[in-house]
Structures are given as C-alpha cells and as structure tokens.
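Of the protein chains in this complex, all but one are displayed in their positions.
Then we have chain A:
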Amino acid sequence: MKINMVEVSRHYLDLPQIKCHQVGKMAKWINLHQELLEIIFDLCLLPYQIRMRSVCKTWRLILKTPRELPWLMMLPKKNQEEDHRHQDPDARAFFSLSEQKEDHHPDACAFFSLSKQKIHTIHLPEIQGKRCRGSFQNGWLMIIDELDIFLFHPWSKKRLELLHRSTLDFKYHSCIKHLGIPYMKMMRPHRIRKAALSDDCKLMVVVVYESDMVQLAFYRIGDDAWTDIVVPPGPMDVIYHNGQFYCITMWGGVYLVHIENGNSYAKRLTENMKEPFGGLYLVPDMLTDTNIMFVILRERVTRANVHETRDTIHFHIYKFPLGEKGPLDQEKEVVNKLIKVESLGDRVIFLGYNSPITVMASEFPGLKGNCIYFTDDSGASYANGPGDCGVFNVEDGTVEQLFAHGYHPAFAPPIWFATPPYSSYQRD
C-alpha cells in the first residue's frame, strides 16, 4: 500500500482538534528541542551553520559554531580526462570512508574536515578541471587554467576576473620557438608557483616561472597588465601580512616588497641562509606575537626508483623579528640574522600552495602541537603515486603520511583551505 504522507497529514489537519493545535504553529520550529536542533546543525556544513545561526535569536543562542581546523580541498577533475586514475582502488577506498558518499559526484569538490574526519562534497563546476595556486586567509582561491585566471570564493561562488593569462605568458620566447604555442598554453597553469593576496582582494603578488628564471609579478584589480617585480631575484615564497607583502628568495633572504602606484621596491630584512636547499616558506606568527616571522625550510629527498617524485623528510625552522613598528618605519636598513627555532610550542602550521595558517593545538581537542601539516607544492606529476602530504613532528623529527590508505588525489595536489573562523569570521 502506497501512502502519501502529505495527503495523510492534510487529512488529519482537517480535524478540529488539530486546528486548535495550530495556534502555536509559528513558534514551533524555534522551540524545537535543543538536542534536535544541535543534531541538524551538526549535519550542516560550516557556511550553512552560519546561515542557520542568522535565522533568529533563539537559534543563535542555542547553536554554536565550533572552530574547525583547515579543510583539505581536493579539486574535481575534468570530465573523461584521467579516468583511469579515478578507478584507483585507493581513491575508491578513501571515498568509501565518507559518510556522504551518495552525494559524491565526479565534478564535486571534496573538502576533508580534519576536525570532523569527514568529507564534505560540494558541487563546484566553476573550478572543475582547473588548478588552484592560492588559498588565502579569507577563503578566496586563485584558480587557473589554460584560458582564465580568477579569484573564486567557494561558498558565495563569487568570481573576480583577473587579467587574461596571455599577459603573464613567457616574455622570453626561446621556449615558444622550440615547442610552439600549444605547449606554452599547456604550461600556463603551472607557471604560477605561489600567490599572495591583500585583505581587500585588490592587490596580488605571484611567484611566476619565466622560461629560465623565477620572478615576482603583481596585479592590481583594474590594471591592464601584470607588472614585473625584478628585485629580489629568485623568489620562492610570497605572503601578505599586516598590510605588507613579504618574499623569500631561493638563497633564503627575506625581503619586504612594497608596491605603490604601479611601482615596486624591495627592502632586505634578513641575511641569506647558509644552506637554503629545499622549499622555503614565510610564516608570520599571528597568534602570539605579530613581531615575529618564521622562516621554514622543507627538506625533500628523491623517492627511490620513482622519477621526479620527492618526499619531505624534515623541516628546519628559523625566526627573525619584524621590528616594533613594522619594517617600513625603520629609517636604517636593519638586516637580521635568522635564529634557529627548536620548537613551535603549542603551534600547528599548515603549509602548501596555501597562504600559511597557524593554529594553537590546545584550542582543538585531540590535536597535537609542535607539528607542521604539509601538502605537495612541488608541481610534480601525480601519475607517480601518492603525493608528498604529511605531518611533521618537530619534537622527534618524524614524518607521518597524511593519508593512511596511500590515497592520492586523482587530478591535482590537495590544498589547505582556511575555514573562516581564523580570519574574516569573528566569533561571538
């Protein structure tokens, strides 16, 4: 017997006794048992939790958004392309862990929540098959493919067009002569290594590969071209912190990069490192002392018998003071020495293509402090096996794989995504 529950409820609601009951109808949802509201709230993604809390005062009072650790974003692949990798048994096993596997869609973007140990899948055709080369504190992403470059916000789905990639194409045509324009186009998404974005989303600086060198370039919304930043040469990482851009070169020297009216100049802040062999990151200490900047060196070794794949084995941590009033206010150029750091204390740092994220472990139950969570930002091919993603324990110097099942994303390396409690979303 097929029962139409709507009809049943309508039938009953016609009874006089029920009609009396309907007087309190408006308030019913608000008075829904607190426990029930919390169950529903817990099932919702963070942005929808924030919306739920904005429905009425009662809900705002009852429902509290827990702070979450950064999410690991795994980009959807292109249709049909690289389908054999989608069949990867490890990948299937990984997704079968997800409680929401029914929602899994080939072009859904997967966000793995470390706090909840759960995958949230979100349908994001806007960035399907594209690459992400920047994940900023305020939740914006820098998305690149062969044709476009734009800023994208996954929740609001807002999109800010940046200048067409062709203006960022190789200026030195040696490559193009030999390999042709199709090659150049194919390489476009891979040419940006790192990106930093100002808080107002209007100014960005990228580390970009030229044919035979690496340099910085900046773009201000509304400009008609990307502008080269010639000094410092050989940049490895760029970040935005307290209204300023900072950059570290492949020799381990840290610079302040100041951009004004289409011009730029750089001011050296630290001496070069003695052995800067590896990936270099700048991490401002946003939680305890804004006058300190960490410099982190990532040491990798080539994986045995696997071409072009390297694994991280260690992180070396240094720091230097940014100065009381900020480096721009200093009349004389003060070049700091890097000081070796033996422990991050309670801090946990998240590194990769993202802007660095730091949290205090004690604020998250079950999280161990003095660790670095890292993802692969080497630009290596993903055909060679699991990506270089893991957790480095500063105390004992060990590395643990992030994915116990050896899962690796089918299309592109995973990227840390800042859930807003860290920045734009203030707690109340």
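The criterion applied here is as follows: a residue touches a chain if its C-beta (ideal position, glycine included) is under 8 Å from a C-beta of that chain, and two chains touch if they have at least 3 such contacts; residues count from 1.
Here, contacts and distances are computed from a predicted model.
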Complex member absent from the view - protein name from UniProt, among "ubiquitinyl hydrolase 1", "Trafficking protein particle complex subunit", "SKP1-like protein" or "Catabolite repression protein creC": "SKP1-like protein"
Hidden partner chain, touching residue among A:Trp155, A:Tyr209 or A:Phe364: A:Trp155
Residue touching the undisplayed chain, where the options are A:Pro47, A:Pro321 or A:Gly379: A:Pro47
Chain A residues that touch the omitted chain in the full complex: 3-6, 8-13, 15, 17-18, 21-22, 25-30, 32-33, 35-36, 39-40, 43-48, 50-58, 138-139, 153, 155-157, 420, 424-426, 428
